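Part of the complex only, each chain left as placed.
Which chain is which? They are A and B, in the order written, and residues in each are numbered from 1.
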């Protein structure tokens, strides 16, 4: 079963952490294949996204934008005080799917994969699975009855 | 074909309904397996999300936050009057993928699965499929030619 988990150490309260390098390493370590990689974030005050990674200012602008979009000091009821982080998690989403071909991510020119920390700094984990391996599917004819 | 549909009766205009128990029941009723469960919401004024389920105040804070984030009384053109619900649906997303192992959801400690009602109360439906069954994949060697 091709699946696993890796950890991320965030360093700020709110931060986009580029996790493309560890994911590229995982893909490179697998038997040859093409398909779709699936990432799942088990945390409720964090998310996963794909966005521009060439200019680090984009990540900072995204965090700044989210701090304006989500009310930080509303009269929230959750006593832990991190309701804005839970809302940012909803807006971002808890999983990603990324196509890969011959063990290489098929990201766009400017795309990188980011873990979105909204209540750090913390040690976090992300799990992965190979959701679909089209190499296997293409090895055999699709309509087996013919 | 392992797939199906279940219904949800929302009770408020805007509400997060915990749908983890019916999903656990579906997984428990399937033959033994591990992989990824896929949920699809066919409604345009509702969404699906994963967030904290231990404290019900988090769900209420999320709804309260969304009511501040999305303008409720902008000069919208859609005559049905529910454009804010359509925008909340975009922000939330229409599908989810969740890893499972030995027929049990691999959610994080605080995570529950929620149907997000933004234009209720209504009877809604959600469809599901087993997107990937890694048990089947692991039963056979990956490189069949060797």
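Note that a residue touches a chain if its C-beta (ideal position, glycine included) is under 8 Å from a C-beta of that chain, and two chains touch if they have at least 3 such contacts.
Only a predicted model underlies this, so the values are computations on that prediction, with no experimental measurement involved.
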{"item": "Copy count of the single sequence across the entire complex, 2 present", "value": "3"}
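Here is the rule we use: only the chains that are shown with their structure count from here on.
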{"item": "Inter-chain centre distance, chain A versus chain B - centres from mean C-alpha coordinates, in Å", "value": "18"}
{"item": "Chain B-facing residues of chain A, complex", "value": "1-3, 31-33, 38, 40-44, 69-71, 74, 76-80, 83-84, 86-87, 89-91, 93-95, 97, 127, 129, 131-133, 136, 139"}
{"item": "Residue ranges of chain B touching chain A (in the complex, touch as defined)", "value": "34-36, 49-52, 55, 57-58, 60-62, 64-66, 68-69, 91-93, 96-99, 106-111, 131-132, 134-135, 137-138, 142-145"}
